[in-house]
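Take a look at the following structure, please.
Below is a slice of the complex: some chains, not all, each in place.
In order of appearance the chains are A, B and C, and numbering begins at 1 in each one.
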């Protein structure tokens, strides 16, 4: 049997955080890991058992090498990564608890990735043999070069009939290089097959009005979006109820043009690491669509993957498909496996 | 006043686990401790204030020395431990959280303990002055030699009127050396005074049928067992409700031939380490029977000890009898002791 | 705008604790930090943005230097600290979880602070420019010298119209140098403007009888206290409901001679560090009184500060005023701040 291959593209940053719940002013050392919305998806998929390649640009120095080795360690094909310039994107994370929020500080301006230019990635070669290409709304927000590269990739993927998914992820305050999300994102999203995003995102980017309670709102917005952009086949969303920094509830929903599905709420009562849980959802949805016949199953798998990521340190989900399936089938006991 | 002495017998393994909630693929170092069902009982009892000796066989090398020193550190008499062969039993533990299960991988085949042979332990000397001998169903599952050694020990204990308790602990998939639990365990259990086990264990080993709801099931099975094996005086069981890997509820119950007792559910809402909680229950029951007149008190003490073990890192319970009594008497506040 | 300056006085001890939930018998290294009821208040206030100075006496050696540097690190003015003698006060903390209580052992007898004598601190210079002086009932319990120094300080503060607050904190078993709390504390409290304490404290120190349910009890006791000691303008109290060592609920209340206020219960479900939460409350109340017109707001700020301290490792609260205000205004979500 052939294992599907998924390709993702985006910045990977070094993540530095004080151990446990220490604050920066209390720390003598920082835990180092690496993460980025799209690489997190690729790693999650690799741990589920798919072939996954991540494409990015790193500085041509010790840090770029270390970051590449991190991706190899976590099962990714790194053969399309390019090197150049000097600066590694970084983010600093101080982990919160209960009512104390986590805090993130970015140092990613002028990074090697932000300085990427069209033509630097050989997309024909990179996407050869791929079943799926995934990107997020963070990438075109980084720089004009990053935007043009993602556009190149979508074109090649479309040309070869490779599924394209996007996690819309709108972070308005990131767009500071002269373009606004609204003028760029719609034309990129138009060329996607699967969209992960919520009613607020669609309102912001497409002026689709918000109506009704949450589920209704989403269903209508998705319907409207699919009318507007006929390539889009399915729209997925998740709802997070943040009881506190240590306790969240997660629910997934989707609209496939015909049916609306939603999951039960998954109660994550002792959060270990909240970062990257949205990426775990996206990865779960992609795995689900590639492995299940029913959209409802893909959705359940995605929500379970998202819930489980909250128990894993670092940016990316590292649980196996088997553990996700257990939860998807209702086993919440967490009993020891021997 | 004379402090009672308890002797336990069984394999002690080196336990290696990534720190905190890290997964093996994320670890650079592993926390090292040692544990085994029976030694865990002995250590628990020693921290409660009893004299406790553990008997086992370790490899005659650096690791066997290190393991012995661990047991001394945790207050055990190690004078009957024997050395030989080369391999230390090991187990690798990846700690789970919420819906993510813990995972355990064993490397215990061909260990020095598995190669133990009858006659290697001088049971007359080892049990001299002892009030109690405790073993578990794991030991005869390890190897024929281990089975024969436990049988030797029970004989000597019976001969000298030393109380014998067993934690039945059936793990069917362990029995791979040619004998099945069912052909071996009944004749060993017949010679015990106190049995810790549940209705499912008794069905499996003695074909005692399951009837009614949980408490009724247990009471009937215990009654049946005591009819079949007249040496048995009391049967203890515990019920675990696994809300998640981070949150369990614990309840104890017992039948002494006349009365049935059960405890309230103890709600363990923030589990620190789930391993060895059954051993802590067994230790609590033994301490309780040696120190209280009423079986109901012994049971309450056992359940409280079990609940408290969930808050202690490592395999063995290390809280004092005083802290257990506080919880047994209903103080769940965990207020600071100065 | 002028930032108010608060001065605090009291012992600062080195705090040594096994990492995480390890017990002392399991530890190879101890986390080192420093704390003391009054310095904790000063540090909390400094992180909120006030100018804060702490006054104490340290041994004239490596440890005294290290402790002073800790206070500088955490934003305090240390220019009035004096050095002398040889012994640093210490406390050893073993952190509990769920039903397992934390345990504290002190080694503070004969410390450099306990040997402080009147005249050693130049209070005129120390309090110059200060808006507020804060002390706690722990200080006069340490030694007669400490008692006399706190009395000196209150006199100078009173003379210059500096607000004086006290956290009554009665720990009866500390008073072992020949005087009892009851013969000393009332005359010190008489000279304070703001009192933090509960009905039990006032019963113990002033023989004010306990009547009615908790809120009523407090209101009456505070009324009685203010009748007896007319300088006192406001009395604050907090109520802690200890579900377990890992889960507390916190409520504040106050009486200002005219109105009684109380806050909602703040549910702290995943405690990181319980020590110093009372000091965080005191600091929150002081900040509140200096920054809000309404006593109810000062109270809400104090309770929110107290709740947030439970999520911070170490003795002192280190969250910003902004984070406290978020919680005070009902945001319990702990959502990531980017």
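Here is the rule we use: a residue touches a chain if its C-beta (ideal position, glycine included) is under 8 Å from a C-beta of that chain, and two chains touch if they have at least 3 such contacts.
Being a predicted model, the structure only gives us computed values, none of them experimental.
Here 3 copies are displayed; the structure file describes the full homo-oligomeric complex as 6 copies.
We adopt the following convention: only the chains that are shown with their structure count from here on.
Taking only C-alpha atoms, you rotate chain B by 120 degrees to land it on chain C; that is to the nearest 5. Both chain A and chain B derive from one sequence, and where they touch, under half of the residue numbers involved are common to the two copies.
Computed from the mean C-alpha positions, the centre of chain A lies at a distance of 45 Å from the centre of chain B. For chain C, residues touching at least two other chains, in rising order: 20, 270. Taken in their complex, chain C has these residues touching chain A: 20, 73-74, 266, 268-272, 304, 307-308, 310-314, 318-319, 323, 326-327, 331-338.
On chain C, the positions that touch chain B within their shared complex are 20-23, 25-26, 96-104, 106, 171, 173, 242-247, 270, 274-275.
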